[in-house]
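Of the protein chains in this complex, all but one are displayed in their positions.
Just so it is clear, A and B label the chains in written order, and each chain counts residues from 1 on its own.
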Amino acid sequence: MKGNNPRAMAPPAPARDEDISSLLRELVAHLRQNRTDLREEWARRITEAELLTAMSREEVFAEATSVYDNYVEALETGTFEALQAYARNLSERIIPRGVETHEVVGIVLLLRDVLARSLFSKYHEDFDKLNRILDAYEPAANRIAITVAVGFVQERERIIREQQEAIRELSTPVLQVRERLLILPIIGLIDPQRARQLTEQLLRGIRTNRAKVVVIDITGVPVMDSNVANHLVQTVEASRLLGATVIVTGLSPEIAQTLVNIGVDLSKMNTVGDLQGGIEEAERLLGYKVEPLVEASQAGAGT
Amino acid sequence: MEVPILKQGDFLIATIQSALTDSDLLHLRTALVQQVVRLRSKGVIVDVTALDVMDSFATRTVRDLAHMIKLRGAATVIVGIQPEVALSMVQLGLTLEGVATALDLEEGLAYLSRKFRWG
Partner (left out) sequence: MGQAPSEDGIRLPLDSEADIVAARQKGRLLAAEIGLSASELTVVATVISELARNIVLYAQRGQITVRLMERDGRRGIMVTASDEGPGIPDISRAVQDGYSTSGGLGLGLPGVRRLMDEFAIESVVGRGTTVTVTKWGR
């Protein structure tokens, strides 16, 4: 349909679905045809806006190429799963380089603008057509922007979770002080995730060090909710299944009460007042303090 | 699948090689009790290192096994429970209460030896 006519004064008739997909096809063809130019234009604007400064120009261009192609493909297929997967993949690569959310959102919006401008210049003589093409383009382009941004943010959150886990792992050392004896000093507040991690580390430690006694010192734990207290009990039980006895030291009256409240029989739990006492008890259990018997006949004989 | 049962002096050692079906486990339980009686063993070690899962049935069968062997005057030690398996068990509330456990075969033998030297 060409030419301006009186209908331009009335609100434009809504495009039917068929129209939209044929418009999108036309749009995609245009974007593919002008791929080289549009990509360069976009890369230029990225540099101009001082985005992705953590990456070299070659890298920016290479990534820009992938993003462009994925963008056009999303427009073509109308499906966004592939784009979402690509966005997370891309994020996984660029987040360690220090690229931030506003940069990723920024470059996608710039691409949207570059492409929109290109549509303007192609269809500027056919205002009606331009309107219809933009009607088809805009929702898709916005959806793409959101998909990429959300993918980036989700990936970032996943990485942060992993880092937190790694930090937790580092900050709770299981110490071997003597053969067959492990000490696990816990300091600070424990959340269920940290508790789970502690337990796993301890059990692995029991296996690796062939520990027979473990002293878990909770002197440095101010308070414990019933959830975490449950974890402590489970740790003691799981350790026993690996053949190790657990001594809990530094049990405050408050935590003792929490344990009682969740149904723990404290008389069945091996507890000692402080860490030092716990270690001594452990050594006793391991037989370290047993004095060797000296037979009277040997004492007198020379060797 | 038949679990091999070896005799080491006064003790029997049953090493589970791979995942056992329910009937395999029951068969093992019967076989061990029979062997304890026949050979007049004083102790039994069941090595579960190769079990990647111990669910409620396995736990119950092992407890029953230990109980039946105790009735015949012998002791049982379960060895080789993997850390992940131990964790799943306690989280599911499956306990091996009343059954001796040790880290591995070596520890299991040491436990039984001590028990029968001084007990």
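In the analysis below, a contact is a pair of C-beta atoms (placed from the backbone, for glycine too) under 8 Å apart; a residue touches a chain by one contact, two chains touch by 3 or more.
Note that the structure is predicted; figures quoted are calculated from it, not measured.
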Residue among B:V3, B:M54, B:V77 or B:L103 touching the omitted chain: B:M54
Residue of B:T15, B:Q35, B:T49 or B:Q91 touching the missing chain in the full complex: B:Q91
Contact partner of the left-out chain, one of A:E200, A:D225 or A:E280: A:E200
Residues in chain A touching the chain absent from view: 88, 151, 154-155, 157-158, 161-162, 196, 200
Absent chain, residues of chain B that touch it: 19-23, 52-57, 59-60, 63, 82-85, 87-89, 91-95
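Convention: only the chains that are shown with their structure count from here on.
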Cα-centroid distance, chain A relative to chain B, in whole angstrom: 41
Residue ranges of chain A touching chain B (in the complex, touch as defined): 199-200, 203-204, 206-207, 210, 212, 234, 237-244
Residues of chain B touching chain A in the complex: 79, 81, 83, 86-87, 89-91, 95-96, 101-104, 107
